[in-house]
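Here the complex is missing one protein chain, while the rest keep their positions.
In order of appearance the chains are A and B, and numbering begins at 1 in each one.
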Amino acid sequence: MTEAEERQKWVDLNMGPQHPSTHGVLRLKVKLDGEIVKELEPVIGYLHRNAEKICELDYYCDSIIYFDRMDYVAAMNMEVGYLEAAEKLLGIPPPERVQWIRVIMAELSRVASHLVWTGAFGLDLGMLTPFFYAFIEREKILKIFTEVSGSRQEVNYMSIGGVYQDFNEKIVQEINEFCDQFPKKLEDMYDLFTKNDIFISRNKGIGVLPKEVALDYAVTGPMLRASGVPYDVRKAEPYLVYDKVNFDIPVSQKGDNLARFLVRFEEMRQSIKIVKQAISKLPEGPFFNPKAKKSLMIRLRGEGDVYARTESSKGELGVYIVGDGSVKPYRLRVRSPTLRNLSVLRYLAKDQMIADVVAISGTIDLVFGEVDR
Amino acid sequence: MISVAEILEETKGKDGRRILKVDKDNFLQLMEELKEQGFDHLSLITAVDWRDRIELVYHLHNMENDNYVVVKSDTLNNVFPSVVHLWTSADWEEREQWDMMGVWFDGHANLRRLFLPESWTGHPLRKNYDLSKVQYINMDDEGNDYATFDPGDGW
Partner (left out) sequence: MNVLLRLANFFSPLTHYIAYILAYFFETLFMLIFITISLVAVIYIFRKYMARLQVRRGPNRVGKFGIFQMIADMMKLVQKESILPKKRDDLPYKVAPVVVMLGLFLGFALMPYGSFYYIGSLTVTHSSVSLVLLIAVIAIMPIGEILAGISSHNKYAMVGALRAVAKDVSFEVPMMITILALVMMASGQTSSPLNIDSIASSSRAFIAYGLVQPIGLGVFMISMIARASYSPFDLGESDSELVSGHSTEYTGMRFGIFYVGLFGSIFLGSMMVSTLYLGAYNGPFSGDVGFIYLVIKTWILVLISFTIWLSMPRIRIDKFVNFGWKYLLPASVINLILAGILTLGWSL
């Protein structure tokens, strides 16, 4: 049979934007040969709000809330990413204590994001129960966020040169309690997945992403580390106080679904380790830079261009700001990690079964606020 | 680094990154050289609209020895050479810049809009884009989105 005849048999299937497994508004145009996906094209943009344009129209201090709404499951990470760039551009370094607070919050946020991923990945594979276990733990983190910022998800906690509110005794105690009880729950969840033969058989050797392809598609974060590149911005280009805490980068050489699963779980363990160290090392001091008091905030002017990279829960988050000396950024560009990670789905999904494509797109950890911005 | 491509200017940015300024004609040659030097990771393509010209900023990264370089270039006629053949990740990056900024990348095989529907008027991140004109998106019978100025046609 010629290729053209072969193509005649293929069935077009449109998965999404309203589909239970697409994590929001991903639309996949799929060509099926029986159960096997022959071609796949992601269609994105259903949640596009053009945050870059909105940020251009706003003062430097106002853009933070739009970053919250990009990766809404790991809002603290996004705030850290934006502030790294904005503070460099405006020349307002945060005090020591703020840096430690930001590390704690970013790591807790990373754990929360990975927990959402764990639950959703279980659902993709048809496991109902782990979802609830993951979300119960996540709820405890969100409670801490509520305590410090007054809001669960779109926290708007950090501001230029500082944070909205200092840690008090109660919050420190809550974080300590969380860190004490969480590892056991995490291991329970880990056993629930990895001691299940069907789970292993659904993930081992499925969706293998070789190292070269991962680099070619600019994949970052846990996906890249699962493909055997031990690269983490927290180690390679330490921001905040990540050079003062002790943690490991989990790496796997396999590059399949299971490797990505294991890397994310190990990252959660490492994050808790970081939070524990940070909370014990938390220095005293002011929680904002006096140069960025509330009344001065909208008069901050920046000139030149700055690019800052941070490690968000999904991968390398880059923020590029060009200032023209006015109170608003002239151009703001976000390197969203998930968009690059999603682009590799075309490669991974080829000649896989539908069930595997759903599992693979689950391991990418898609959050559409960030992909579409 | 010995480069055949003529580099107009080499500076250090506010964030301590090496910035190479290059002419549009020498751009592709420089990128090929950089790729050969081991810059295997095209991190970001940014187009900046300076009203009279469009500046393109490429952030390149070498994963192995953690080298970082920023390449800047200008275009006056909104056309720029594509680097898809060097880094596959440039595919969506360039589509996004075409979508948002209206820079036509020469040599990109499939340069369509990434986020917005194909019939969208204008490129939103341009400084002269009219924000007061609302466009509505609707879906035709074949499942493709289209944009229209008519509020009755959209939902």
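Note that in this section a contact is a pair of C-beta atoms (placed from the backbone, for glycine too) under 8 Å apart; a residue touches a chain by one contact, two chains touch by 3 or more.
Because the structure is predicted, anything quoted here is derived from the model rather than measured.
Considering the entire complex, the omitted chain makes contact with A.
From the options A:65, A:127 or A:213, the residue with contact to the chain not on display is A:127.
By the touch rule set out above, chain A reaches the unshown chain at residues 11, 13, 19-21, 32, 35, 122-129, 131-133, 136, 192, 196, 198-199, 201-202, 353-356, 358.
Just so it is clear, only the chains that are shown with their structure count from here on.
Chain centres here are Cα means. That of chain A falls 24 Å from that of chain B.
Note for the complex: chain A touches chain B at residues 14, 44-45, 48, 50, 52-53, 56, 85, 88-89, 215-218, 229, 231, 236-237, 304-309, 316, 318, 320, 322, 330-331, 333, 335, 339-340, 343, 372.
Those residues of chain B that touch chain A in the shared complex are 13-15, 17, 40-44, 46, 48-49, 57, 59, 63, 66, 70, 87-89, 91-92, 96, 100, 114-117, 124-125, 143.
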